[in-house]
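One protein chain is absent from this view; the other protein chains keep their places.
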Amino acid sequence: MIPLLLAAPLLLYMLVFYALPVLAMLLKGFGEQHWTLAHYASLADDPVFLKTFWNTLSTAALVTLGTLLLGYPVALALVRTRGVTAAIILVVILLPFWTSVLVRSYAWMVLMGRHGLINEALLAAGLIERPLRILNTSLATVIAMIHILLPYMILPIANALRQIDPSLARAASGLGASPFQAFRQVVLPLSVPGVAAGVLLVFVLSLGFYITPAMVGGPRDITLSMLIAQQVDQLNWAYAACLSTVLLATSLALIAAFQRLPGIGNAFRMNTR
Amino acid sequence: MRTPRSLSRLGRRTTLGLLGASAGAGLTAPFIRPSFAEPAWPEQTTIPDILKGSGEVRIATFGGTMQETQQKAYFEPFEKISGIKVRAFPGSDPTKIKAMVETGNVEWDLAQLSRGSIMNLQKRGDYFEKIDYDLVDAGVDKAYRFEYGLEMLVWAQVLGYRTDAFKGAKPSGWADFWDTKKFPGDRAMYGTGSGGWPELEFALLAAGVPADKLYPLDLEKGFASYDKIKKDIVKWWDTGAVPVQMLTDREVTMTTVWNGRMAALQAAGVPAAISWSQGLLKRDAWGIPKGAKNKLNAQKFVAYSTMAIPQARVSLGIPYGSVNDASNEYIPPERLEILPSAPKIKAQLVTYNYDWWIDNRDTVVNRFNKWLLG
Partner (left out) sequence: MRDGTSTTHGAAVALTALEKRYDSVAAVAGVSLDIRSGEFLTLLGPSGSGKTTTLMMIAGFEMPTAGDIAIDGQSVVGLPPYKRNIGMVFQNYALFPHLTVTDNIGFPLKQRGVSRAERSKLVGEALDLVHLPGYGNRYPRQLSGGQQQRVALARAIVFQPRLLLMDEPLGALDKQLRENLQLEMRRLHADLGITFIYVTHDQEEALTMSDRIAVMNEGKVAQVGRPEELYDRPASRFVAGFIGESNFLPAVVRDVDGETVVADCQGAVVRGLCRKPPDSGQSIVLSTRPERMRFADEERSDSASNRLRVTVSEAVFAGERCRYLLRTADGTSIVLKEPSSATVRRRSVGEQAEVAWPVADTILV
């Protein structure tokens, strides 16, 4: 009873400022004046929705993969260094957190532009003859989103790595495992909960990206969030609510799926030994 | 001391960096701060007693430099002369008005929108008060008047290009925009991102449809024309800062753009120019949200702000045109030359048909989305 009372202010807050608006949005998806399933039914063969949804999912998948491949080694480095070096790595990781998405996107425009730093450097090095189109492509979206979302991958992995008893790596080494074998057979499997958390976080956050793809992405890179914003602006609120519901449902389904994955569920339990 | 010379120096006073200014101005604000140092704008010294009053009027604007200009051009003078306090809020948006009216919590007494967004919303219900035309100045042309709003700013969506891109050749009109052989380089056009309406007019003009036979727009022909330029469009922009940014960064050699932004770009020294030919003449409009608490004050302000002198003051601050025929008397000729309302320029422009768009927007936007992703 008392725990419930303690949580009551937050629960009330969540109810009023989160649950009710979300519910209102869900209801809007069934029509603004009359009850109808038409909006949901039409999604299945709505080419704009399908293409946009696919764009959103594939971009999220690429960004997740990119952050994982780039972030894991950084998380390892973060955990295995001490003192000033570790502090510097942490600051570098967190720096994007403290910069507005808008400013970062402009920075990417300066870097990746037709006459930006990357192209100028490649031209100067004689590697290319004409500037590459990097900005205003899907690649630019993925690169910029990876940059923005890296901390969300690195921090949970670093946290999981930090929770691994350091004597386990020693034990592996003492039992004859080379550093690579020890990593592969002990550290990597034990960091799976962190990887799972990072993957989930980055993927779900990617689904909602809006400003970055709009600013640096290609002409056809419309994400679900962009479509929702567009439809809100076009006053098609029922359709927008319907799209929002799809986005919300996708995120929730992913979270549920991750908790049920056998390997990861197992790993989660193991950490609470 | 207002002199033509000091006005012509307007450009050199805008010293803010392009990138910084565009980042700082956010997504809706105009690009460059104009100078406010120009002395002695025309002053409105008297107004009819019927425009005077008390209390306040809460006005939603598009923020940024436009609002700063409005502050000086007519918010402050109106406060002094009418006794009505003006409170300005950036972020005017038809979706917010929809929500405010529907929830009965109307926080704005007046909003800067467009005839299109006002009528598009009005189509779905009763969201706006009727304008009291008894108060409105006779100098405001009939063309700018409609039942639920009054147009108050004239601007143009035009072709902007880099003057250093084509070895001195000057593109003129949309056929040139479409001709990437003669005028090589990437393009950017206005998309449907933030409630935008596709520039079908330009596609049709490029395909050779005469300006006077433009409306009703021929969708088949328009999208067929769009097909030809699709691969050269690197960005379907949705906010005014993007096309000027892309011209500055040489991401494109040609783009569609709002004329006010181009003036700022030129002022900052970027080798870029406007081709006024076949540009679209558009207008912003005042709308009074239904149920606004101070709607009488809003009516008075609508009338005041469209008078000749307040309108001229805006044109002096930012290169947009006046809706009051009498304003030109107060604007020096060299300034008038760069305003879309200037007779020489206006003659080259095509007047945007809000009524057609109000009826057809959903169809066109949906088709555009499908066409873009298909």
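A few comments on the model shown:
By written order: A and B. Residues from 1 in each chain.
The working rule: contacts are C-beta pairs under 8 Å (C-beta built on N, C-alpha and C of every residue); 3 or more make two chains touch, one makes a residue touch a chain.
Computed from a prediction, not measured in an experiment: that's the story for all the values here.
For the omitted chain, the shown partners it touches in the full complex are A.
Only one of the listed residues, A:Ser42, A:Thr85, A:Ser178 or A:Gln259, touches the absent chain: A:Ser178.
Within the complete assembly, A:Val186 is the residue of A:Ile93, A:Val186 or A:Leu235 that touches the hidden chain.
Counting the whole complex, the residues of subunit A in touch with the unshown chain are 165, 167-168, 170-179, 181-182, 185-186, 189-190, 266-267, 270-271, 273.
Operating definition for what follows: only the chains that are shown with their structure count from here on.
The distance from the centre of subunit A to the centre of subunit B, each centre being the mean of the chain's C-alpha atoms, comes to 37 Å. Taken in their complex, subunit B has these residues touching subunit A: 19, 22-23, 26, 94-95, 98, 120-121, 124, 186, 191-196, 233-236, 238, 242, 245, 249-251, 361-362, 365-366, 369-370, 372-374.
Put simply, subunit A touches subunit B in their complex at residues 47-48, 51-52, 102-103, 106, 109-110, 113-116, 133, 135-136, 214-215, 218-220, 222, 226-227, 229-230, 232-237.
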